[in-house]
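As you look at this complex, bear in mind that one protein chain is not there, while each of the others sits in place.
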Amino acid sequence: MGRQVSSIKETLSTIIFGTDTPAGKLFDMVLIYSILISVATVVLDSVAGLHANYGRWFFYLEWFFTLLFTIEYFLRIYISERPLKYIFSFFGLIDLISIIPSYLALVIVGANYLLIIRMLRVLRVFRILKLVRYMSEANLLMRSLYMGRRKIFIFFFTVIILSFIFGSLMFVIEGPKHGFTSIPKSIYWTIVTITTVGYGDITPQTIAGQFISILAMLTGYSIIAIPTGIVTAEMASELGRVRSKKLCSQCGRAGHETDAEFCKYCGAGDLPQVE
Amino acid sequence: MGRQVSSIKETLSTIIFGTDTPAGKLFDMVLIYSILISVATVVLDSVAGLHANYGRWFFYLEWFFTLLFTIEYFLRIYISERPLKYIFSFFGLIDLISIIPSYLALVIVGANYLLIIRMLRVLRVFRILKLVRYMSEANLLMRSLYMGRRKIFIFFFTVIILSFIFGSLMFVIEGPKHGFTSIPKSIYWTIVTITTVGYGDITPQTIAGQFISILAMLTGYSIIAIPTGIVTAEMASELGRVRSKKLCSQCGRAGHETDAEFCKYCGAGDLPQVE
Amino acid sequence: MGRQVSSIKETLSTIIFGTDTPAGKLFDMVLIYSILISVATVVLDSVAGLHANYGRWFFYLEWFFTLLFTIEYFLRIYISERPLKYIFSFFGLIDLISIIPSYLALVIVGANYLLIIRMLRVLRVFRILKLVRYMSEANLLMRSLYMGRRKIFIFFFTVIILSFIFGSLMFVIEGPKHGFTSIPKSIYWTIVTITTVGYGDITPQTIAGQFISILAMLTGYSIIAIPTGIVTAEMASELGRVRSKKLCSQCGRAGHETDAEFCKYCGAGDLPQVE
Partner (left out) sequence: MGRQVSSIKETLSTIIFGTDTPAGKLFDMVLIYSILISVATVVLDSVAGLHANYGRWFFYLEWFFTLLFTIEYFLRIYISERPLKYIFSFFGLIDLISIIPSYLALVIVGANYLLIIRMLRVLRVFRILKLVRYMSEANLLMRSLYMGRRKIFIFFFTVIILSFIFGSLMFVIEGPKHGFTSIPKSIYWTIVTITTVGYGDITPQTIAGQFISILAMLTGYSIIAIPTGIVTAEMASELGRVRSKKLCSQCGRAGHETDAEFCKYCGAGDLPQVE
């Protein structure tokens, strides 16, 4: 009996967690399409015209997928050998977050909470993050970012300090009557300027303000080089490592290009072929 | 007779497909200028003032070039040794697409279809893509993009997920009364923000919305580094291969790294030292 | 007596300048939080609504921190073995600048000076720059920028010349009636355009103006590559040096390139092979 159960568990585990068997592949495909349709439902429901005509169907579809993903979530827990590890894993948490909002919308009743409920519903969009699970090519990018994480932190830190300084200066120079109503708003303007987004909802009107703006823009234009430099340098380094998995069997040296056939250091002719 | 025909075919083939003979070069020059004038006709015809005065002449010019390019298209098919290969090649399809719109505008009559007809006419602009054919220097760029294609896909995927999440959040926080009328429109806003375009047609009005905007901008500002990093790293790698002018004296092949001592293709041990 | 004083001085020095003892760590943490709260006070006080309700408390808080930082400043001078060196050091000056504004606001009375006083108060934000002191990871970034300082200067010089030329052209072409009221304002517009900020407060209205704008945008889009290239190339070079973990077994020095076989410092021939 227990053996039969464990056999079912094993089969389900192969289907749900595995990606090698035909059944496992089919399950993954169905899951991805369900996620995409579910997200599309939320997005389309937000369009006033569509909500008026098809709101009822969007509601049914949303609940259909919520129940489906709920069953899937508990199946995953049931199947896991170490359920707690799954529950507190990155995707375990995302799986949970992507079904909670629909249920919360039921429990919490009250017109004034409506806004919050809608916000929670929107979180179902996170479910699409599941898709990332199926991509392993993202590793190189991730590793590049990870290697440069401290430099990226310092970069953001610098941007934040600069935005405080420029924001305060602009608040004093331009003042509330030109749209710079407070330092937080001026900081918002500075970020809009430094990142070169430039909405134009708030713009400097005075000569002094425009001069400070020029400094902020040139600063932004320059420091845009820094994250690029960090990521590029790290990525080039990672790329070099990935590309040079080839080792010469004679002198044992690495660093060969992917199309090399002979060792460039000792001339040995048996370099392995890499993808 | 058949011999004469094949001789004409050969001559035409040299002129039309070849670029080495004076006649071939002349043909290519005439073709490029025809394409440029043809595109200019479409562009100028779109200016209301010019259309009112010279619309008739633009119409004649357009048909002149359409007929010219139609003859050229069928000549290319007739000359080709394997016509189907040409027809379904990249440039064969572009050649076809760039003559179809004018004919379609004849067949489909009806005021309400006018808009679509205009759109098809605009596609004649694609004819200019022919120009790319004459450039072989683009290969390095193409190869760099090709090598990084999977990383670029992941990058776009990340941008799309982020735009859905930020878009939904902004729709809930700002809502229709601040211009965020639906999630699709909020996604449009997010792309405008993340790519640092920042039209300013929709801007956050609430403190919370401005805070989320700041996050979106900083995210965009940071991930701009990723495609740059990908392309740069790939291009540096490609460039290094191209730049190295070392030639193996035995097999005559280039593409060796500057610090290589042995030919990586044939193992010959006398690669010259390059500055 | 003198011994006792010098002993107190030493203890204080360990706490204030040191970061290794528990007391030193605690002091640093308290200082950082004081700075953050003090900055938050200035920022929140600038919001009209909050100033109306809590302005009094913000005023007390501001003076509390001003006095605290004043005491800290004089303690640092008292403790230092070479006080003048501290006073004229980068952080000595920032420490001073971040307490002066509050006192200046007392001395200078007069309604028309109010604006300036506010500006000086805002300078207290500089105090946050102290935080940078605790980061040593910033060195790599700094060195990359330092190595490329001359190239960066030339880059900025080019941007300024371009902005003068484009600005003057646009002033003549568009003129005051389209918002280009003077060459300085046109230069402001050019910087907004070249840096791809694009507020949209001033936009070209004539065909000629839009054509010049296109040139300015494409110029900006292209030269954005230059600072990035500078920083990236320098950073990759710095990174390569840092990353290489090879240690010479004879002189123990690191910083060797991955393909090095002999120590570049002492010439020892047994550098280990690194993956």
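For clarity, chains are labelled A, B and C in written order, and residue numbers in each chain start from 1.
Simple rule for what comes next: a residue touches a chain if its C-beta (ideal position, glycine included) is under 8 Å from a C-beta of that chain, and two chains touch if they have at least 3 such contacts.
Since the structure is predicted, the reported quantities are computational estimates derived from the model, not experimental observations.
Among C:I15, C:V39 or C:L169, only C:L169 touches the chain that is left out of the view.
Only one of A:S80, A:T181 or A:T228 touches the absent chain when the whole complex is considered: A:T228. Only one residue from C:S34, C:T70 or C:T181 touches the chain missing from this view: C:T181.
In the full complex, subunit A touches the omitted chain through residues 196-200, 228, 232. For subunit B, the list of residues touching the undisplayed chain reads 39, 42-43, 46-48, 115, 118-119, 122-123, 125-126, 128-129, 131-132, 135, 137-138, 140-141, 144, 152, 156, 159, 184-185, 187-188, 191-192, 195-201, 224, 227-228, 230-232, 234-236, 239-240, 243, 258-259, 273, 275.
What subunit C contributes to its contact with the hidden chain is residues 150-151, 153-155, 157, 161, 164-165, 168-169, 171-173, 176, 181-184, 187, 193, 196-200, 203, 207, 210, 213-214, 217-218, 220-222, 224-226, 228-230, 232-234, 236-237, 241, 255-257, 259-269.
One rule holds in what follows: only the chains that are shown with their structure count from here on.
Taken as a contact graph, with one node per protein chain and an edge wherever two chains touch, the assembly is complete, since every chain touches every other chain.
Here A is the chain whose Cα centre lies closest to the centre of all protein Cα atoms. Residues touching across the subunit A and subunit B pair largely diverge in numbering: under half of the numbers involved belong to both copies. The equivalent interface to A-C, defined as the listed pair sharing over half of its contact pairs by residue number with it, is A-B out of A-B or B-C.
Chain centres here are Cα means. That of subunit A falls 29 Å from that of subunit B. If you average the CA atoms of subunit B and of subunit C, the two centres end up 41 Å from each other. Among the residues of subunit B, those touching two or more other chains are numbered 196-200, 228, 232, 259.
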